[in-house]
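Below is a structure I'd like to ask you about.
For this depiction, one protein chain was excluded, whereas all remaining protein chains were kept in their positions.
Each chain carries a letter (A, B and C) given by its place in the written order, and its residues are counted from 1.
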C-alpha cells in the first residue's frame, strides 16, 4: 500500500486550502463546461475567455475532494495564457503523468520531464491510487470539452 | 434412484400404446379446454359432453410422452359417466396419489385406498420422478378447467 | 484497546469466524455493509457444493442432475419466501439479478399494464436511484408524473399532509430504510393511506431485510424488492416479492425462455408464477447461495440481528458525536433509537473522499460519495457524505477504530 504522503503532497494541500482561479466568468463571452464525477458526486464548472489566440482567463467552481479541487486549481494555473495547441500539450502531459493514454485508459509509463511540469508534478502520486484518478482528471476532462469546442469554432472560421 | 418399472407400469405402457377415448367431439355442444406443458412442449385438448347431470362423453387429443398420454387415457376412463361432484372427487384422489395438495403443490402423503382407484393406481410411481409429475397432471389440470366452467354454468343457471 | 460491545444478542467473535474475509485481512474494520455485506463460508460452500456435485440447468431436464438442481433452486425459493413471510412462497418469490432489476421490473410491468399518461406515482426524496430512475424513465416514455414526499431536518419523511400527496396516485413506492440517513420509514402507516387512496404500494427493502424481520403479509405492501449481496448472499441475485393476485395481473417484463407457456410466430402466452417473471436461465447458484444466507440469518436469529443493529447504530452515533461534537455533522435522526444500519456524516473541512482515504490507511473501510441518492444529497446540501455501515460482524472495536481514524483525518487536514 502507498503512504498518504504520496497522495497528499504539500502542494496539493496548499492548492486545496488556497484554490487559485476560483469563481466564474460571464457567459458569453466566456465558454463554460460542466463536469460530474458520477462515482462520488463531485461537480465542476470551468469558464474560459479566449481571444482567438490565447486563453486570456480561466476560472473554476464546484464541489469536490482535495484531489479534485487542487487538480482544478493546478490545471487552471497551468493553462492560463496558453494557446489551444499548448493547452492540448499540457493535457497530454498530465495524462501521461497519471499513466493514462489519450483516451483516458490505463497505459504504460512514458518518460516525462518532471521539471518542465512545475507544480503539476505534485499530482503524480495519484496514479498509485486508482480510485482517485477520476478525481484528478475531472477538471481536465471538463476543460477538454471547452478546448474541443474552441477547436471546432476555429475550424468553422477557417472554412 | 428409482427403477424404471416404478414409472412405466404395464398398465401405463398399455394405455400409451392403446389410448382410450382419443379423438375430438363437436364444439358446441361439447366443452373444450386446451393445456400446454411449457417445460416440454406437450399439448392436450379435452372435449366433454355434459347432459346437465353427467359427463356423457369425453375425448382427448394431443401430443405427449407415455406418462402424459397414458394419464389422459386413464383420466378419461376414470371420469366418463360421472357427475361433476364425483369427477372432482376423482381429481382429488389422483392428486393425493401423486402427493400433491389441491393447489398442486407438494404435500405430505395421505392414506388412500388403492383398490378403489382401479387402474389409476398405476400412476402412483410418478410421484417418485419429480420431473414427470407435470406430465401426469397435464390432462387432469386441463380437464379441471372444464369442470370449473361447468360449475360456473350450474351456478349461473341456479341464480 | 477498548471495552468490547456489551451485546448479549450476538457473539461477534464467533460470527466473525464464520466470515473468511476477516481471517484473510487481519485488522480489517469493514464498515461498508450498506454497500455490500461479506459472506459467511456456509454461503460459499452451498454454492460450491452445487457446482461440484449437482449443476445442470433447471426446470427442463428429466435426468437426475437437472432434478437435483431444480430441487435446490426451488427449495431456496421456498425458504427465502418463508423468511419474508410470503403466503405462497413458491409462487410469490421472484428472482431478479439485484434490487435494481426488481424495481425496474415493477416500473416496467406496471407501466405496460396499469399506468397511463398523466398518472401519478409518488416516491420520496430519500430514495436510492434504483427507486427513482425507473420511474423517471416511465415519465419519459409514457408521461407519468413523479411526485416526491419530502424529508425534514431530522431525516424523516414529512407525512403530515400524506392524504393530499397520495390522492389520486396509482403507485406509491418508497424505501423501508434509507441507505444514507439510516432512517426507518413509517412504511406500514404510509402504505395504509396509500392503499386507501387506491394506489399500488411498492417497498424497497434493500436495507431493511438485512437487519430487521420483515413480514410481507402484514406491512401493507403489494410488492417488495431486496438484494442478496447486502444480506450475506452472493452478488447477481435479488428478489421481488408480490401479492400473487397482483402478480397474476401484471404483464411480464423480460421475454425469453421459461417465462412463456407457448410461443408462436405471431405471439406468446406467458407462463404462470413465478416463472412468468424469470426469463432465461436464472441465477441458480446465486439463489442457492441466498437460500443458505437466509438459513444463516435464521440460525443467528432475526431478533438478535435486530438488537445488534439497534445497539451498534446507537453506539456509533453516540461515540462519534461524543468525540467530535459540532465539528461533525451526522445526517439522519438525532434520536439514535430511530437509526438502522449506517452513520452518514460530514467532518467539517474535510471532503468525504479524503476522509475515506485516510480511514483506509487505518484499515477502516467506509464509503464516500452520493450513495446513489443524489436528490437526497442535493436536499442535504452536500455533494457527498462519508458513510460507515454495520452488520453483525461489527462491534465496539470497529466503532472505536472509526473514531480514532477520524481524529487522525482531522489532524491531517486541519
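Criterion: a residue touches a chain if its C-beta (ideal position, glycine included) is under 8 Å from a C-beta of that chain, and two chains touch if they have at least 3 such contacts.
Bear in mind the structure is a predicted one, so any value in this text is a computation, not a measurement.
Asker: Any idea which of B:47, B:129 or B:143 touches the chain not displayed?
Answerer: B:129
Asker: Over the whole complex, note the residues of subunit C touching the chain we left out.
Answerer: Contact residues on subunit C toward the absent chain are 20-21, 24-25, 28, 30, 32, 35-36, 38-39, 44, 47-48, 51-53, 55-57, 60-66, 97-101, 103-104, 107, 112, 125, 128-130, 132-134, 136-137, 139-141, 146, 148, 227, 229, 234-238, 252, 254-260, 262-265, 267-268, 279-286, 353, 356-357, 359-360, 365-369, 372, 374-375, 378.
Asker: Mind listing the subunit B residues that contact the chain we can't see here?
Answerer: 1, 3-4, 7-8, 13, 39-43, 63-69, 129, 132, 135
Asker: Pick out the residues on subunit A that sit against the missing chain.
Answerer: Residues of subunit A in contact with the hidden chain: 1, 36, 38-40, 105, 130-132.
What we mean here is this: only the chains that are shown with their structure count from here on.
Asker: Taking each chain's centre as the mean of its CA atoms, how far is subunit A from subunit C in angstrom?
Answerer: Chain centres of subunit A and subunit C, defined by C-alpha means, are spaced 37 Å apart.
Asker: Return the distance between the CA-based centres of subunit B and subunit C, expressed in whole Å.
Answerer: 44
Asker: Please set out, as single numbers or ranges, the residues of subunit A touching at least two other chains.
Answerer: none
Asker: What residues in subunit C touch two or more of the other chains?
Answerer: If we look for residues of subunit C contacting two or more partner chains, we find none.
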